[in-house]
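Right, one structure below, let's go through it.
The complex appears here minus one protein chain, its other protein chains still in place.
Here the chain labels run A, B and C in written order, and each chain numbers its own residues starting at 1.
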């Protein structure tokens, strides 16, 4: 057996997404015969005890409490950033300048201007970059993409996409970092809304303009005992202001004339992880629901009269993208496999010098939609994505030239 | 057996809704022991052959080609208007002035100002009035209302409602009246969007402000051979402009702080009659889908941990509103029964001198939402329902004073 | 308008099935343009008050407390029998001898021998006869039949059919007639099992042999206060033995090589009226569920690889059998419409001198399966349907020759 090329990974952060990414790196070579193999080299985190434990548990060769050490480690090829959103700009730019390939969690940045600078920097430094919109990598979603690209749905008229969760409905849940604007940027909008924006961009195309509304249903919450306000923190006696959205909805017009309705909320009781969409085109429709992620529902208008109806396709067959790597038809896969499929694509990209999608350009365009929605909610008018991008560019150039 | 009071019905129009209403009048006494019984007295329509045939088929005692004859017939108690929307204002006002009780199809009028005048007139003339938002009268929807009123869902955070159809996706479908602005007012928005607006008002409360978008995907269609452009017409060689919306979507804020997303479209392939909503409250959620109308899905947050999930309640039991009149549990009812339940309420109302809901006040408030969405789509801003109502009142008073 | 031929109906019995049949006669001419029109002439029942009330409520011209009066009434064309099963043999035979056409509720008789005699008698008297297996007349089931007949499923391998109810799970429910062997013959087996046997015969073909098991979970119940033990009776203090099955299941081999699994039970909590089947053939499969009766799920093996899956066909379109008479696509029908479709076929049959299906021959063959299952449960072996039929014939001839 020829020894495969190794790609050494330095991971920054180790909580929920750290677990998901680490697992996927470990599992990848079992399922896919990539030309290269990821190696869990070093994990970075501020809490010495926590990062040590994570390092052992996830199977890293070592750990550090200073993420900058990863950049200085010449053996590390890929920096994987799963820290809160306010850290992304510094880390991605430093990593790019250190010549490292980068995987970054979504959203890419706190503002479109930041995202613009990040993209400029990775381009200048010729590194491979990817943003972790893992839901794109569900076989059923990839199958949807294939059908749309092949023209099976014809011209697209509609997308309606909802990402519904309910984990913070209890007012006693403390002010964790995902509820603090200075750390997270947006609430439901950036955390889960960003995913359905990405799915729409992937499947339909670019957003042209949007108008939205944002709402915070529970405006005050207990401050968490943990100074970082990390997930899993317990509540203290004091309370603080929630300054991000609990729910955001928006209308969208797409460049190709399609018509979109989007909603992200953490206040939809009974929806644990209800990431769902329906797309309607001239010749057919598709429906997908992450809670039943292996299935794609497809309607074809050219099915014979009387035999028309949505088909439930269990996307677990050889012919379905990525599915052949796993189990026989009908033996379903789960959430974690979306990360494996994404990493398969990233590792191939690094190995072959190809920048995969979604990458930081997607991150930028996604961020522009997030920001346009926020602006529209403030102003009560439609906001053009193009304008947001141009302003970001101007602002970013000013920043870069300073 | 004491002879029951009879309520003589004069029906104007006899197509799809004429069939639905006529059937429901006939079927009503079989299922419900009302204090009064409707009698199919006279049906009016312009086409002599058509109205004669309808009269015989539906079981009316007679017919006329001049709807005004119904108003002059002293025996007629109730005028039922199922004609195109541009006729509603004249007919309802004339009927009210003739002292007749009125059932009118939705939307009530072409404009909010018209609706305002209609409402003023029925009030002045002390007649019973009702607007035919039949979907309210599905047992599962009534059950939803009951749960919300009892506080079982707590404070309401969200409604997302979609009414998806696909009957005009084929560009060869001609310009029937439902596609002509001067006859119908709105396209999908007024025809099916009005129904989900009504469901939201019924279940959640009043709309405060809205912002929307409207789209016509197929802008030109064959002119229909039938001069009226009635449904079922065939296409001619000439084409004409479609001047109503194929699809409309809007965001809404409710007076009680709830947050709504609405979409009505005739371009959602595979959705024959997809009238669906989900409501999320502090303590629970409900889902409903007209294509599976007997079921209500309900989630309660106070179910024990580990046993939480949406329940599928088949609302066919004695305990479910209206359901006891029909068949044993699990023996489902269909579309037509929504009309029977609505008429049961109307006939009781007439018999007992009570104005049921939804009535023309609901018609007015619904119309104001329709118009606010239209205005917001034109201006690109949020429109307040209150302002639309005030303008309509002002305009209507001017009209009345002229 | 040419006056249509009238078919005068005499109904014996007026409870649940009396309501369902009466309604369907009334509704039939509204939906279908038959060559003849049923007229509700006379209803017969033992309880003077009850039958009078039913007569008025259902809209009969008159009533009688002696069913034999119906046979003497020369104007009556059709006798409709909805009384408990132990009365069918006397009534059907008397009706046939009086030259009346007959509709009889299922099961046709108490024994196969009885059924044989009934069939012989109707044949001798040249009357039109039909047995009320209404579920055959669901548009989705008719569509299933069409697909099978057209060979769309190829050779049939499997049917699994379940009829699950739960209305007698509470041990306090009294010994109503449906729980008394001398009145009803079988419990769940004859009441609901007979329906899935009929669906299997309709869709797959004839049963060859069966082996089954029968169970009575609650063996003692309160005697009902009503001497007839009719449904809706209240419980007295005394208890009596339940001598029919609460649940029956059986395996079946069909003449064409198909392989069947059947189960009828009244002890399947949460299944109010769960009449469901799946059929698998060489080229495709179908699934149907009465609680969602408008839908047919269909799988075609020759759909392209990667696009295979069960389609949910909402059988509410013109192209679906019987569906065109009702509402536009997606506007669903319910339980009662199965009776309307069946009566449409019966009234056409009488009018045109054609014996429709399912008729008393179907009743006989169904009864033979019921009896074969019972015998197999007693003996613990497979029982051939042919043998049961031959024994019944022999026994019946003996009876006839006496």
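As a working rule, contacts are C-beta pairs under 8 Å (C-beta built on N, C-alpha and C of every residue); 3 or more make two chains touch, one makes a residue touch a chain.
All values derive from a computational prediction rather than experimental measurement.
J.: Just name the one of A:64, A:142, A:184 or A:314 that touches the chain not displayed here.
T.: Among A:64, A:142, A:184 or A:314, only A:314 touches the chain that is not shown.
J.: Any idea which of C:215, C:357 or C:391 touches the chain not displayed?
T.: Spelled out, the listed residue whose C-beta touches the missing chain is C:215.
J.: Among B:308, B:357 or B:384, exactly one should touch the missing chain; which is it?
T.: The missing chain is touched by B:308.
J.: Using the document's definition of touch, tell me which of A:5, A:46, A:331 or A:379 contacts the absent chain.
T.: Residue touching the chain left out of view: A:331.
J.: Can you list where chain A touches the absent chain?
T.: 1, 16, 20, 22-23, 26-27, 30, 56-59, 165, 167, 271-274, 290-294, 314, 316-317, 326-337
J.: For chain C, which residues touch the unseen chain?
T.: Within chain C, the residues touching the omitted chain are 157-158, 160, 162, 164, 166, 169, 211-213, 215, 217, 247, 249-251, 253, 257, 259, 261, 263, 265, 267-271, 278, 280-285, 299, 301, 308-310, 380-382.
J.: At which residues does chain B meet the chain that is not included here?
T.: Against the left-out chain, chain B lists 143, 295, 298, 303, 305-314, 317, 319-320.
Definition applied: only the chains that are shown with their structure count from here on.
J.: Among the chains here, which has the CA centroid at the largest distance from chain B's centroid?
T.: A
J.: What's the call on chain A versus chain C, same or different interface residues, using the half cut on shared numbers?
T.: Over half of the interface numbering overlaps between copies: same.
J.: Averaged over CA atoms, how far is the centre of chain A from the centre of chain C? Could you give it in whole Å?
T.: 56
J.: Which chain C residues reach two or more other chains?
T.: Residue numbers touching two or more other chains: 314, 317.
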